[in-house]
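Heads up, one of the protein chains got dropped from this complex, but the rest are sitting where they should.
This part shows chain A:
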Amino acid sequence: MFDRLYEKDVAITGIGQSEVGRPSQLSAMRLTADACLEAIADAGLTRDEIDGVACWPGDNNNGDSFSPVGPNALKNALGLNVNWFGGGYEGPGPLAGIINGVMAIASGMCRNVLVFRTITESSTRQHNKQASALTNKTQGRDSSFAWQWYTPFNVLSAANLMAMYAQRHFHDYGTTSEQLAQIALTCRRNAELNPKAVYRTPMSMDDYMQSRMISTPLRMFDCDVHCDASTAIILSRRDAAKDGRNPPIRIEAMGAALNQPWSWDQISLTQGAAFDVGRMMWARTDLKPKDVGSAQLYDGFSILTMIWLEALGLCPVGESGRFVEGGQRIALDGELPLNTNGGQLSGGRTHGLGYVHEACLQLWGRADKRQIADHQVAVTAAGGGPLGGSLLLVRD
């Protein structure tokens, strides 16, 4: 099917992350520079060796707070000389910057690509009390590609659409609120050990069940928590990787197949694009789901984590509820530690790259109090509905 798997020529060599503020007093560019300079140093590189910059999305595609810094601005701010840079909204979800960066290296355009994701939703919402990003755009009629089909029916948040995926999962597979709660409870337990996490106070099943209903069956704790933060990842050609602080982490396989319509209501309601992504990723490696030692899976809404568990073959289709029941399997000392930094539900909505950052910390044994057992293979995935991407990461 594939005659050469180019991502295997690429490794993650460094990571960085700013403070995770709620809100932060630092500007979006300052957060971004903090993350990027830390990542460059972590890789044992100098800025002169960075010859590519990638992010997802780019500047201002969805309002300032969602993507306040794009590749052009960052290139100028850090004084980088690059062969290639790119952003843009159209891509396989929050991991698109990494997937594009891998391709830039594989094609010979670059040797070291700086990938970043900055988000300042917390400080923006402090100034604008609107509860939903969509309601900020109340002027004029909606003609956006997808949302014009939802906002006339007062679908004013992605939560409404994800809730319908959850409802259908409950209906088709018998998934329960108690099972879904395990995603939120697991993230909170892990966040207690992460000094950067936004929510660190213990949460019980009662706390979850008594939390405000947002859109049935999703409660407040099924929705991720906004923050101000930037995360950066350095991708390097494997044969160019320096003897830096970290053993390179190979990109063993990428997943980014998007065979379904790009629309939140025209896709399979219990699978979305995630299953296409999973099939592509596993077709590009000899490794199997049983080889995975940790999983960092998108939890913008808890139901999406359940779908990713199934889509990546980490549990049988329809079985994610029973798989996470009780929380032992997905705990830090369980068979498949999940969202070990608290995910986005409790850690903060770093939106995609936060998962990759955490996967690398765990593979390198740098996760401090939340460090899990030594392992070589981690999987991370991000996105939901019609878009998604995944990475299978292996420590050399």
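Assume a residue touches a chain if its C-beta (ideal position, glycine included) is under 8 Å from a C-beta of that chain, and two chains touch if they have at least 3 such contacts; residues count from 1.
Following the convention adopted for this analysis, contacts and distances are computed from a predicted model.
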Query raised in the report: What is the protein name, per UniProt, of the chain that does not appear here: "Transporter", "DNA-binding protein", "Simple sugar transport system permease protein" or "Transmembrane protein"?
Result: "DNA-binding protein"
Report summary line: Full-complex touch with the removed chain, picking from A:N83, A:T176 or A:T216, is A:T216
Report summary line: Of A:L5, A:M164, A:L193 or A:A240, the residue touching the omitted chain is A:M164
Query - Sole contact to the chain not displayed, among A:S204, A:Q266 or A:Q328 - result: A:Q266
Requested in this report: Write the list of chain A residues that the hidden chain touches.
Outcome: 130-132, 134-135, 138, 140-143, 148-157, 159-161, 163-168, 171, 212-218, 261, 263, 265-266, 269
